[in-house]
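The excerpt is restricted to a subset of chains, each kept in its original location.
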Amino acid sequence: MSQDAISLINRLHGAYSRCIDNGQLESWPDFFEENCIYKITTADNYAQGLEAGVIFANSRGMLRDRVASLREANIYERHAYRHFLSQPWIVSEDGDEIKSETSFFVARIMRDGTTDVYATGRYMDVFAVNGGAPKIRERIVICDSSRFDTLLALPL
Amino acid sequence: MSQDAISLINRLHGAYSRCIDNGQLESWPDFFEENCIYKITTADNYAQGLEAGVIFANSRGMLRDRVASLREANIYERHAYRHFLSQPWIVSEDGDEIKSETSFFVARIMRDGTTDVYATGRYMDVFAVNGGAPKIRERIVICDSSRFDTLLALPL
């Protein structure tokens, strides 16, 4: 578990959070590899080994489609998010791949100014690190709560 | 205040949070030395120099007993926690001992999916660092709020 891997992932987490929190959703798919896994599920489903997630995408194109529909539905503009991430926990470093786990807490700020806890949970991540900035190969977002607002379930 | 000490403690904080947040309570006492101090108190009590805490343990055995009673009471299973910790503030580094202070924020996720702020406050820690992974020699958990749910006051 090198300090370098932690710094590298901290930086990616920072850029990723900033992209969403500053509302630049169109750039969000660029954090992923072309062939990627992005899945949102709940802790209960995950513990029971249930495959079905709230959201599932296996290509960058699918992520772009999601962003487009969110923009069309005009949902995203109505509120803002603020991500807080723990230090990444390095599970393994193997050649060009780092696996890690990171806790997240996302606050949601509604247009009327109300702020609530939108979601807490953990990212189970696989990063590709072929020199240059690392890309997300796989991100399983495990939400602690099973009460979940599916429509909005993207920017996690 | 070396960056190494910060990295070392960040890693211990990460493992400690993960242990509790993933529900592996039985492993929690292993983060402590055999002869340890673990105390939960409130900011008001602490400021007034009151000794009595909400929880007090001075051995790893006492921590194991607490875990056993929590499991028996079946309280812990009914909800989950998610810890968020600030960067540790190194107070001193002296031979095999590091003292530090770290802010914490713990979200609690009830079985029905409701998420609330369970506790905020700071850890005042003494770590033993005799090579290998550091152990907790003393952890005083100072909760900001004095409204406190004693029954559940363990996994902080």
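For clarity, chains are labelled A and B in written order, and residue numbers in each chain start from 1.
Note that a contact is a pair of C-beta atoms (placed from the backbone, for glycine too) under 8 Å apart; a residue touches a chain by one contact, two chains touch by 3 or more.
The shown structure was predicted, so the numbers you read here are calculated from the model rather than taken from an experiment.
J.: Every chain here is the same sequence and 2 are shown, so how many copies does the full assembly contain in this file?
T.: 3
Operating definition for what follows: only the chains that are shown with their structure count from here on.
J.: Averaging over Cα atoms per chain, report the distance between chain A and chain B in Å.
T.: 27
J.: Spell out the residues on chain B that touch chain A in their complex, using ranges where they run on.
T.: Listed in rising order, the residues of chain B that touch chain A are 7, 10-11, 13-15, 17-18, 21, 80, 82-85, 105, 107, 109, 112-117.
J.: In the complex formed with chain B, which residues of chain A make contact?
T.: 1, 3, 6, 43, 84, 86-87, 89, 101, 103, 105, 117, 119-122, 144-148
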